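Every protein chain but one is kept in place in this view of the complex.
In order of appearance the chains are A and B, and numbering begins at 1 in each one.
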Amino acid sequence: MENKGLTKVDLIFEKIDNYEVLAKGFKMSRDEIIQEMLDSGLKGRGGAGFPTGMKWKFTAAEKNPVKYIVCNADEGEPGTFKDREILDRVSNKVHGGMAIAGKAIGAKTGIVYLRGEYRYLLPKLMIELDSFHKMIKEIGYDFNIEYRMGSGAYICGEESALFESIEGKRGEPRNKPPYPTVSGVYDKPTSINNVETLVTAMMIIQHGAKNFIQYGTKDSRGSKVFSISGDTPTPGIFELALGMTVQQFVNEFGDGDTKAVQVGGASGFCVPRKKFAETIIGFEGMPTGGSMKLFNSSRSMYNVLHNYLEFFTEESCGQCTPCRVGCQQLLKGVEKVKKGEAKSTYLNELMKLADSMKIAAKCGLGQSVGNAFKSIVGNFKEEIIY
Amino acid sequence: MINLLINNQKVSVQDGTTVLAAAKKLKINIPTLCNHDDLCVAGNCRVCIVEQKGARTLIASCATPASEGMEIFTNTLKVRNARKHIVELLLSEHRSDCTKCYKNQNCELQSLANDFAFGDHVFLDLVEDHKYNIDRSSPSFIKDDSKCIRCQRCVRTCSELQSVSAIAVAHKGAHQKISSFHDRPMSQVVCTNCGQCVNRCPTGALVEKTYIDQVWDAIYDPDKHVVVQTAPAVRVALGEDLGYDPGERVTGKMVNALRQLGFNSILDTDFSADLTIMEEGTELLVRLKKALVDGDKEISLPMFTSCSPGWIKFVEHKFPEFLPNLSTCKSPQQMFGALAKTFYAKKRNIDPSKIVSVSIMPCTAKKFEADRPEMRSSGFKDVDYVLTTRELAVMIKQAGIDFRNLEEAKYDSIMGDSTGAAVIFGATGGVMEAALRTAYEIVTGREIPFGNLNVIPVRGMDGVKEASIKIEGCVDAWKFLEGAELKVAIAHGLVNANKIMKMVRDGQASYHFVEIMGCPGGCIGGGGQPIPTSLAIRQKRMKAIYSEDEHMVLRKSHLNPDVVAIYKEFLDQPNSHKSHELLHTHYTERENY
Partner (left out) sequence: MYQVGNLVKELSAKHGQKRESLMPILQAIVQKYNYLTDEAMVEVARELDISAAEVYGTASFYTFLDTQVKGKYVIRVCKTITCSMKGKSDIIHTIEEILKIKVGETTSDNQFSLVETNCIGWCHKAPAILINELPYTELTPEKVSEIIKDYMKK
């Protein structure tokens, strides 16, 4: 594994001439755009890390004349706030990225699903959208973007739950197959991409894939926007190249007393101090949507775990058994162990339950609850018990 | 064809077949819970998970289509561990009081627990953390949320099969539950009491409200004369809860069993079904005359049958503007009830206040119907207790009766005689066929021109059936119908009733007479019938109904001697003043939530 150290990058918030980039993109054929994405090695920036070029390729291959490009702006992972900043500062690039994607896959309509907690951004976004539509018309591309609001449901960040929500239903993830590229929103072929992914796509069109791959590593090309919070003197969003170790990250952002870093939010992994040096932040090590939370030695990892489990117990859509009931069991279980009402060996049973949830739950939420649980209980067992 | 391997065995299936179905082809049984053949795929319980080579997670076999070259393993260590956990998780949120539960020994969660999770439970009890609600507001059924495992079968049933959607999934996370509109009591919302949800609930979360103890009390009370009537659909399904295969006719043994249980008089709803044909047939012909001859614009057509109380409540909530279209006839159950405490009481010289009138029904909505305030034409509650087919089976077991070895017995007289036209009331299309057999003959003086009186076009499982009968060669009294084409329609399951009502409302239906049954298949698929239910089972019961009809001597309602007698001695003629008093009713507009 390559380790390039910690590198700060300025790609996402770089000022560009939207018109210029869009015009450049529309001159390219759809195959050229897709090839550029494939060459760049860009992987989804929302956390799942699916190769963007492949996603666009699959959607483009579908025969249906009606397709959609959906922007997942339902950023809800605890500790992630980068998409909010991106939408606040460079929404022109988000819209532009959607138009490029639309061209690549053959979609005339784009939908931005914006979480309800970010509704205050809407007036500003609508102004930008208006000038975007005018710009697109000038360039001569038949492409329209609509906004749909969420209303306070973390699970709607899951792609198929998001589609259900747009369709006016409860945000309950669907059975897969079929996958979104075949049958997505309104059962039409859909490419759903994270806010940051779409902006990055714009930048790849601007600068070219070759320039993009000078950042990052072979498996984690390019840069990523990280949302950094917790026990750090410099909380905020930072654009960094992928491929650094957690140690390098902590050296830069820690407060000198960092005991653990939660990579990837509540559904991510907790890295203890002793594993900082060996853990790489990137798709080959620890994939992430960019949420980085630092905890110093004053923090109780029991409280952290409890907070996450409470979060999942509330935000689970509730339809499948492993997640709906499993989350409650994990939460109640650690409470009982902490209070001494259950033996500490009960944690071993819960670890096995977490394993089952990981492979039996219907969607990524249920499958990820075990990540935080196992990594915190595994690395900080004494704090959970005593 | 798709070729795949399951447990290293080859199987070929049609495109679109699920892994579950493919496994079944190899006689490999994968356990399921939220899956039901009558309903769309859910894929939420995760009981049916299996391992797919190369996949990161286990897959739900009920929701995953087979694909070429797939390699599936149904019983690996991973699968067994996960499945055990899933069953234990379900048990942890389920109030297990099996020895007290009505579904004891007929509960799918119990079976899963027995197969996959016996022994000490690992996880903590979650029931105490939730404030579960037990809704006993409806006279027809009980909704016990503490036993719900959220498979959503009930929600899918109410939505897909019945288009009522009285219940939906509400909230999320640990608070997720099956709820009526804003958690209102079921008796205060659009629920029609059809009991289709009860038929499909895998646990004891939805069960009928039982009246077994009250009926035993009446039987033991030396002061009371307990009369029992049996619906047509009961006799072709009762056997299923007593060890028989679906589709066995157990009429004679059923009558004998009822006698052994201690009922004073074993009578037949089929008698009043024949009576209903007389009343309703006359009512239809009167409406047609008023509309076609008198030119009365106020006459409501099409006329709809009114023997299905689930259907009645459906109209009252959702299409109240069409209440005038409903036949004013009571259902056979209620006609019987009114006569039991008047005509029958008089004939047998029994004080009507001492009569307890019980009915055995394939239906849960009938319990609501018996409770309707207008069903007291006799001066008393016309039907005191309604028992489902399932409850009767319980009583037979409680009495220790060896059902299989009972002799065939016959109904008592006065209101015990019936015809084949009455027994077919139990199947969709049956009421229409019975009405046509009588009406055609009254109007033309000839038998209806279908081989052996079997009016095939109105039979079968299609959701909506249409037919038209040309009326020719009328007798003098009915000359005004000469050359008319009587257009009829039949629908079963409220989703199809909904279709017809929308057509009628939009002016796109030109029917004169429509038969609607609230339950899929008609009463043979009723909410009170033995569980489980499936299309195959309902088809077998339906076949038995028509077989019962063919084996009867009399097959036209107007030839029923008990019916002829009751008009002569008591009611005078169909739609007479006395008939209207006892055998006809009115309806109530209700809110649509």
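Quick note on the criterion: a contact is a pair of C-beta atoms (placed from the backbone, for glycine too) under 8 Å apart; a residue touches a chain by one contact, two chains touch by 3 or more.
Keep in mind that this is a model prediction, so the values were computed, not measured.
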item	value
Selected from A:Ser131, A:Asn307 or A:Asn348 as touching the chain missing from the view	A:Asn307
Touching residue (missing chain; options A:Glu117, A:Glu284 or A:Glu335)	A:Glu117
Contact partner of the left-out chain, one of A:Ile16, A:Leu38, A:Met54 or A:Met149	A:Met149
Given A:Glu77, A:Glu196, A:Glu239 or A:Glu383, the one touching the chain that is not displayed	A:Glu77
Of A:Pro65, A:Gly140 or A:Gly168, the one touching the omitted chain in the full complex	A:Gly168
Missing-chain contacts mapped onto chain B	159, 164-172, 179-182, 189-190, 592-593
Positions on chain A where the hidden chain makes contact	75-81, 83-84, 115-120, 148-154, 165-171, 186, 227-231, 235-237, 266, 293, 299, 303-304, 307-308, 311, 314-315, 317
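Rule of thumb we're sticking to: only the chains that are shown with their structure count from here on.
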item	value
Rounded Å distance, chain A centre to chain B centre (Cα mean)	50
Touch list for chain B against partner chain A, complex	41, 43-47, 49, 56-58, 60, 63-65, 78, 81-82, 85-86, 89-90, 92-93, 122-124, 126, 129, 149-150, 152, 169, 171-176
Partner chain B, residues of chain A touching it in the complex	153, 155, 170, 172, 175, 177, 312-322, 324-329, 332-333, 336, 342, 349, 352-353, 355-356, 358-362, 367
